[in-house]
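Here it is, the structure, as structure tokens.
Only one protein chain is missing from this complex, and each of the others stays in its spot.
== chain A ==
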């Protein structure tokens, strides 16, 4: 497997962490309470920390003098390979929690497989991240249950968020050519293997939360090919502003 393909495989994982981390960072100082504000920001930092490890490795593999910052801040929209789910906006707290929950459950299954990767660095990153993501999943699952089984208004809002975001879950399991190459080389994860367990877990938690799983059979896709939703441009404008306006600026 060529380095270029491994780099693309890494982007497919790391960009999810970067973009979800960016979405959560937007809530810094705007969380519904001091306690949830800090919790969401902690998760954002966990995700950005993971992103750095992946990008540092990708930069090293590229061998063309690129740094982790170039990868994070200076690609164009089509070069980001995150799924559409993680770029969806923070419409209200229910959306933040539903998006987090749908991603966390996937993320943990993914890392549990990735830790057995033949690539020692990816395996090490996964092992370290598993503890962080276990907590993320615990946090978002608890909140799904609280909102679903809470007041009439909280139930209605979280059900709305689950209904709206459900259509983005199937893309998590799409295998790009680089995903297939990585899997066949023993580096990457077979996503079809974790799909059943994913929906099983999701449905268990939703049931406990008295939320009805949507019956939609139509799913959105595109992010993994770099074809993003209308929200992505605005997100990148925020994310990249500093490096675009003041090239090579350092803190």
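The criterion applied here is as follows: a contact is a pair of C-beta atoms (placed from the backbone, for glycine too) under 8 Å apart; a residue touches a chain by one contact, two chains touch by 3 or more; residues count from 1.
Just so we're on the same page, contacts and distances are computed from a predicted model.
Peer 1: From the list "3-isopropylmalate dehydratase small subunit", "GvpL/GvpF family gas vesicle protein", "Peptide/nickel transport system permease protein" or "1,2-phenylacetyl-CoA epoxidase subunit B", give the UniProt name belonging to the chain omitted from this structure.
Peer 2: "1,2-phenylacetyl-CoA epoxidase subunit B"
Peer 1: Of A:42, A:176 or A:220, which residue touches the hidden chain?
Peer 2: Within the whole complex, the residue contacting the unshown chain is A:42.
Peer 1: One chain is left out of this view; which of A:142, A:164 or A:190 touches it in the full complex?
Peer 2: A:142
Peer 1: Touching residues of chain A against the unshown chain: what are they?
Peer 2: Residues of chain A in touch with the missing chain: 32-36, 38-39, 42, 135, 138-139, 142, 146.
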